[in-house]
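Removed: one protein chain of the complex. Kept in place: all other protein chains.
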Amino acid sequence: MAIERKPEPKWTLVVDADRCSGCQACVVACQAENNVPLNTDAIFNQKRAHEWIRIERYWVSDDPEKRPDEIDFSKVKAKFLPLMCQQCENAPCEPVCPVYATYHNDQGLNVQVYNRCIGTRYCANNCNYQVRFFNFWEPVWPETLRNQLNPDVTVRSRGIMEKCTFCVQRIRRGIRTAIREDRDVRDGDVTPACVQSCPTGALTFGNIKDEKSAVHKLAEDARHYRLLEEQGTGPNVVYLKKVDTHAAEDKGHE
Amino acid sequence: MAKKQVLGVFKTADNAVMAVDRLNEAGFTNKDWTVLTGSPYPEGAFGEWMPKHRLYAFPFFGAIVGFTVAILVTAGTSVANPLVTGGKPIIAVPAMAVIVYEGTMLGAILMTIIGVIFESRLPRPLMGLYDERITEGYVGIDLNCPEDRINAAEMVMRQSGAVDVKHQK
Amino acid sequence: MRRKTKAMSSTTHNTHAAHHEAEGEHHYQPQVLTMPHAQVTQDILRASSTMGRTYKLALALFGGLFIAGFAVFIVRARDGFDTFTSWAYLMATFGFIFTTAMSAPIFSVTQRMVRSHWRRPMGRSAEVLSVAGIVGALMFIPLVLLLPNADNRKTIWMTFPGAPHVYELAALIGIVALGLAILYVSAIPDLAAIRDHGTGWRKSLARRLASSFRGTPREWKGIKAMLMVLGVLYFLFLIGVHTMIASDFALSLVPGWKDAIFPAWHAISGLQSAVACTILVTFLLYKFGGYKDYISVDQFWGASKIMLALSLLWMYFWLSGFMIFWYGRQPVELAVIKLFFAESYRFPWAMAVCLNFAVPFLLLIWNAARKSMIAPTIVSCSILLGTFFDRIRIYVGSFTVADVRADALHELHAGPLLENPPPHLPGTADVFMILGGLGGALFIIMLAIKFFPPISIWEVTEGMLYRRKRRFLKREIMVMGKPD
Partner (left out) sequence: MQDRVVLGKTPQEVDSRINRELLTNVLYTERRYWMIVGFLALVVALAGGAIGYMINQGIGVTGLHRPVFWGFMITNFVFWVGISHAGVMLSAILRLAQAEWRRPATRAAEIVTVFALMTAILFPILHSGRPWRTMYWAFPYDFARGIFPNVRSPLVWDPTAITTYLTSSIMFVVVALIPDFAVMRDRTKGVAKAIYRVLAMGWRGTPRQWRLQIVAGFLLSALILPVFVSVHSIVSWDFGVAQSVEAWHSTVFAPYFVIGAVHSGVSAVVTVMIILRWLFHWENYITKDTIDSLGRLLIVVATAWFFFFVIEILFSIYTLEDAELALRRMQLWESPYSWLFLTFILTGYFIPVPLWLFKNVRRSFKWMLITTILVNIGMWIERFLIIVPGLARKQGLSFSWSTYHPSIIEVLMVIGSFAFVSMNILLISKVVPLIPLYDVKEGEILKDEFKIGKATIPATMREE
């Protein structure tokens, strides 16, 4: 149904690293919205936690050239990098899937077909951002939580990959409203769970093709950069640099 | 008139050669007899008649078939299911090349196998005259001769040192 | 011994290349030489010491070309060595000579190691080609000076002192020396023959070189052992030098180009061209050199099998590199593909693929073609031409980039080359330098084959010991001795 919309929207998420306080609200919201399996202690210790969006925390010393043992820890700062699927234009994870379980749709989304997936885990190996998660176990929810599962979202079974979808269910709903009101999608039609829950407004979501949209303006911002740009993956997530005296630190991610 | 098989079993290749020579003197051509050995002898060791085989044609035919099929399958499936992945073209030639290559080789090899079996005229359910000693290093001369000359042929073979001679009843 | 039939047939075959086809049976008979030893020595010495008129003319021509090229080189050298592009074609020519003539001895080395008999009349011509290394070395010195210091850029030398210049020179001199050493050692017994039967300056020079070689078992053993050692050394060294030159003169001059197979691929095309030019020389010797009795289709048959295999490898090595870049789609990779294959140097690449892969493959898969003299020769020519185009592609390509992006040589991911530089076409001066280089190489090679017998007398006569004919039942068959 989205197919005959002209022009197709191109969804983009802008992450303002300067506003992020690392509060993890987005993580929880995502967990709740997308029926992400519970990360119990056991699973977490197996390093098999599902975090469609995660806050990567890096400690930044005052001088990158220093060796750890010389660093003055009173000057060390924490730096947060919210990381979710970058919905790459040239997604390395897509072509390696033998069964087309993941491919690029015409709204710039990198979609995951759960029914098709056979769990070769090749896509996860070939993801630069390590934002793909494999269901090593059959996911289980305690009886009390059964009723909070989101009916719009599939519950993934064991043995398949899953990842951030930009809350595709909300995107579809937004487009449906737009069609009903016979107009193009505009800001506010679609708000992924993480964006909705971010207290500091570090996350902004929208259709970058639409000049009036917030993301369009933010993407032009002087501070903007894309993660691992030199790999040529062409992410659809734009980051805005943290404003601090240690700008050089960003090298740490490249 | 009807032809019958005569099989002479010889202890050494030399005797077999002797027998072959005498048979030829006796008016048989090397199209009438063939040699049965338990292991390959150098080509022409018995002056035997060796019709040309067409084995080399088979792999080429197979290769062409394999190539076409592979092209159709790869191109066909990618067009029938045109999903963009990683910004690669729908008809991704290097990727197709790999599969087409394998297809070609598979075709060539399978046809070669068929070729070998066909060209060596196998399978041969009715073996005709045979002697189990041949796989023990004896050499057999399998003569295809008209009934009235069977005895003569047997004689010749015995003279040239056949340990055993038998013929179709 | 079981199944001994008749005694050895003592029929001698005075052989001519075409002769064994006329052998009664319909199956192929390899050449078996049975003429007396003395005759071999005389024939070969005579052939290697006569200079025809065409020969002299050709010699003069090549000499002239070399001098002209050298003059042009001097003129250009006066403007200094600061731009890569002006020396790109000199590098390409050097690359070509290095990949072909200077790598040729590898053929005789490997074949001697696997003790193949058909190689015997061919080995020496491969070794003689190594004298081209002298010209190569001359061309190499200015090119090394051209290289920027390795300190503040990404080269395989990391931070070695004196890199890359010292090592490059050392390596090249080493490989030339080894090549000449192999030529000399393998020629000693033949030089002894010249000393005893030769005339004039050859005799006196041979006396000095062959010194006191008398042919005692000990001396023979020594020579063979020495050849084995030198051979192994040469092989390891050659691969190493290919790696160094490929990475210093191409890889490290293109920012961000990280391609581990490229040096190996360079070496493979070295082996391929080595076989090619050996076959070519053998054919020329057969046609014009007057060695008809000693060269037969066996040589071409054996060598063309190897050439076919190497041509397939050539393509395979390229593909296994290309596949990674095509699939990776990182900006640098796409830029490299554009530069060398897709856009700027599309034409030489196309030529290389046709001449180094398509032609050899399509011709040599046919046994009839392999078992002929003309087809392998055609293929050799096409391979040599293709290699020349390919060297132009690699070195001129890299050199142009080195000028455009000299700023980025130290960068990690230099990103896409800013704008893909247009192909750099040769000017008149470049043409002169190319011809000069080639002329010099040919000149010195032609001189060499008139001193060193291009067909190794001792190896041929040794071969006569181990290949015999005997009757087996009703046919004639070749018996091959397996000494260890």
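Order as written gives the chain letters A, B and C; numbering starts at 1 within each chain.
Keep this in mind: a contact is a pair of C-beta atoms (placed from the backbone, for glycine too) under 8 Å apart; a residue touches a chain by one contact, two chains touch by 3 or more.
In this text, all values refer to a predicted model and were calculated from it rather than measured experimentally.
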item: Candidates C:F288, C:Y316 or C:F347 - the one touching the absent chain; value: C:Y316
item: Identified contact with the non-displayed chain, of A:V96, A:V168 or A:V237; value: A:V96
item: Residue ranges of subunit B at the interface with the undisplayed chain; value: 11-13, 34-43, 46, 48, 50-51, 53, 55-56, 59, 73-74, 77-78, 80-81, 83, 85-86, 88, 92, 95-96, 98-99, 101-103, 105-106, 108-110, 112-113, 115-117, 119-128, 130, 132, 134-139, 142
item: Chain not shown, touching residues in subunit C; value: 1-3, 8, 27-28, 30, 114, 154-156, 158, 239, 243, 247, 251, 258-264, 305, 312, 316-317, 320-321, 323-325, 327-330, 412, 465-466, 468, 470, 472, 477-484
item: Residues of subunit A in contact with the chain not shown; value: 46-49, 56-58, 81, 83, 92, 95-100, 116-122, 124-130, 133-138, 158-161, 228, 231, 233, 252-254
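Everything that follows uses one rule, which is that only the chains that are shown with their structure count from here on.
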item: CA centroid of subunit A to CA centroid of subunit C, Å; value: 57
item: Intercentroid distance (Cα basis), subunit C paired with subunit B, Å; value: 42
item: Subunit C residues counted as touching two or more neighbouring chains; value: 327, 329
item: Subunit B, residues touching no fewer than two other chains; value: 86-88
item: Subunit B residues touching subunit A - in the complex, by the definition given at the top; value: 81, 83-88
item: Subunit C residues touching subunit A - in the complex, by the definition given at the top; value: 327, 329-334, 413, 415
item: Residues of subunit B defined as touching subunit C within the complex; value: 12-14, 17, 20, 41-47, 86-88, 94
